[in-house]
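Let me begin by presenting the structure, written as structure tokens, before commenting on it.
Missing here: one protein chain of the complex. Every other protein chain is in place.
Presenting chain A:
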Amino acid sequence: MFAYVIRRVLATIPVMALVALFVFSLLYIAPGDPAAVIAGDQATPQDVERIRASLGLDRPFLIRFGEWVWNILNGDMGVSIFTNLPVTTMIQQRIEPTLSLMILTLILAVSIAVPMGVVAAWKQGTLIDRAVMGFAVLGFSVPVFVVGYLLAYVFALELDWLPVQGYTAFKVGFFPWLENLILPSVALGGVYIALIARITRATMLEVLQQDYIRTARAKGAGQSNILFLHALKNAAVPIVTVIGIGIALLIGGAVVTESVFAIPGLGRLTVDAILRRDYPVIQGVVLLFSFVYVLVNLLIDLAYTLFDPRIRY
């Protein structure tokens, strides 16, 4: 197992290198000019040229790429072209809101979607099953920003229960933190709940047909025991896989959710950086997201051994 973990961790190095090359190349060939954005609308072409030169953007691709890679290897992600702040500082400023949003969404989604899927499988073909699947279709179909606006309108503007926007750090207090994150998490969680609920239902339906379930019933096991102890545990591997894959959905959804709810997270940082062509920030954030995704997949692989003792690395 340890050797497997080491192998997987080592395998992330070429993956990250490829991501780095891809991101850098893509930004290099993409149109747009941070110097023009910095110079402002009233700037002359000469001003723009001078700023471009001062930022080193007039240098050849290989020199810029080599310098960036060397700095990354030395733990330096560079400095934002616009804010003049180190990219690591900007990521540190923004990582807590995004992590909070993703973790709360994950908890919310799993705790709602798994029971929903289990119940739908148990009551297959009934009104409950149809309602759950109807909700899943809705979750997939309605865009995050629409859900976000609706939630903000109802729960913030009309009922005045929750704030419209912003983020309160966890250190200020759990409830202020939660207060700001409830609506964004519900908005972001919709599609995730739909995904997990569908997979849970499908997997549970398959497991519930197995002989050992019939045996458990024959032995007089209670319904909840059968569903959650015998069936769900055996259905866990595909569910956990989908939860892991869904992290990518969360990362993508966080960009929109953070904009709608004005949460100062990494998603908004990414969008702002892309619109301004703040290359060091884009490269840093994309690398971080890639690393997180690779890491989550590794953890998912390791989690298989917890749910299914037959799996060994």
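Convention: contacts are C-beta pairs under 8 Å (C-beta built on N, C-alpha and C of every residue); 3 or more make two chains touch, one makes a residue touch a chain; residues count from 1.
Methods note: contacts and distances are computed from a predicted model.
Visitor: Match the chain absent from this complex view to the correct UniProt protein name in "Thioredoxin family protein", "Twin-arginine translocation signal domain-containing protein", "Chemotaxis protein CheA" or "SusC/RagA family TonB-linked outer membrane protein".
Guide: "Twin-arginine translocation signal domain-containing protein"
Visitor: Of the residues A:Leu99, A:Val164, A:Ala221 or A:Leu298, which one touches the chain left out of the display?
Guide: Counting the whole complex, the residue in contact with the absent chain is A:Val164.
Visitor: Using the touch definition from the top, which of A:Leu26, A:Ile63, A:Leu85 or A:Leu138 touches the missing chain?
Guide: Checking each option in A:Leu26, A:Ile63, A:Leu85 or A:Leu138, the one touching the absent chain turns out to be A:Leu85.
Visitor: Residue-wise, where is chain A in contact with the chain that is not depicted?
Guide: Looking at chain A, the ones touching the missing chain are residues 31-34, 36-48, 50-51, 54, 80, 82-85, 90, 93-94, 149, 152-153, 156-157, 160, 163-166, 172-176, 179, 259-262, 264, 268-269, 271-272, 275-278, 305-306, 309.
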